[in-house]
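In what follows, a single structure is set out as structure tokens and then discussed.
The other protein chains are all here in position, but one chain of the complex has been omitted.
First chain written, first letter: the chains are A and B, and each begins at residue 1.
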Amino acid sequence: MTPEDSRLDALEARLRALEDERDITRLILSYGPLVDSGCAGDVAALWTEDGVYDVDEILMTGQAEIEAMVRSAPHQRWIAGGCAHVVGPPHVTVDGDEATAVGYTLMIVNTPDGFALRRATANHWRLRRTPAGWRAVNRTNCVLDGREESPDLLASHFPTATRHRP
Amino acid sequence: MTPEDSRLDALEARLRALEDERDITRLILSYGPLVDSGCAGDVAALWTEDGVYDVDEILMTGQAEIEAMVRSAPHQRWIAGGCAHVVGPPHVTVDGDEATAVGYTLMIVNTPDGFALRRATANHWRLRRTPAGWRAVNRTNCVLDGREESPDLLASHFPTATRHRP
Partner (left out) sequence: MTPEDSRLDALEARLRALEDERDITRLILSYGPLVDSGCAGDVAALWTEDGVYDVDEILMTGQAEIEAMVRSAPHQRWIAGGCAHVVGPPHVTVDGDEATAVGYTLMIVNTPDGFALRRATANHWRLRRTPAGWRAVNRTNCVLDGREESPDLLASHFPTATRHRP
């Protein structure tokens, strides 16, 4: 291998790492616009066929259940009334063909008294590289209402981080 | 062309794609800090000379009208009272010298009762590569209060996405 070849190899690996993070970030950021416009099949396609979406009390297993949630009357009522799932910028960590990401979502709804912040959730994503690109294998949302699972979920993305226990 | 040359060409094209997305993201993210500090000319310079900024009832055509909005008494009152235009992370799609982006803005204002979420809007950007870099050609904000245009605007960024119509 020539010195040029090894420099090219190194550049390609570094570029690939940036592209992976970009692809995963774009996937996560497409969730809000797709779910707030009721693009049910497109939301479901962010996950693998048997991907899991765990939102506190409701557990969706597989694309069909995720699509059904978006089509459901309760979700359609959010859209009809005015709703924003504002997904914050994710912190993404790639490890080969697997990745995790952590972030927040603010669910904002239009009410007779103006816009209200209905829920603030911690979000943790597990993702996998598939032949069709990165897909979510598991997304867990935990509402930040003081339950212990929520800060635990946030910390779980950082393998060496240690929670202070008062 | 040598094999090294074609690898270099491919790397440069991929890098250029990442740089374009980075440049567009930076342009969009500079809007909030510039508008909340009243940097009127700098806000206007994010658009092309004849760029359009469509915010529900108010339609601004050309940099002079955008700059005038920032200089206007109502906008200056927002700044004086305390105001944050929190622009979420955009989902950017580049196609040669044109691009679109979609995202959300939360307009937060300080009130005697504390901070209030005055508006949540869907934002859609059309951008163009100019000799001076990427510039906005058109930005449309639609308030997410249940009007049909808002989810339509969110979905419009994803050409193959299909809205579920209940």
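By definition in this document, a residue touches a chain if its C-beta (ideal position, glycine included) is under 8 Å from a C-beta of that chain, and two chains touch if they have at least 3 such contacts.
If you're wondering where the values come from, they're calculated on a predicted model, not measured in any experiment.
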For chain A, which residues reach the chain that was dropped from this view? 4, 7-8, 11, 14-15, 18, 21, 88-92, 102-104, 106, 116-120, 122, 143-147, 150-152, 154-155, 157-158, 160-166
Hey, which chain B residues sit against the chain that's not shown? 4-5, 8, 11-12, 15, 18-19, 22, 25-26, 29-30, 32-34, 36-42, 70-71, 73, 76, 79-84, 86-89, 106, 108, 110, 114-117
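Note that only the chains that are shown with their structure count from here on.
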Rounded to the nearest whole Å, what is the centre-to-centre distance of chain A and chain B, using the mean of the C-alpha atoms as each centre? 22
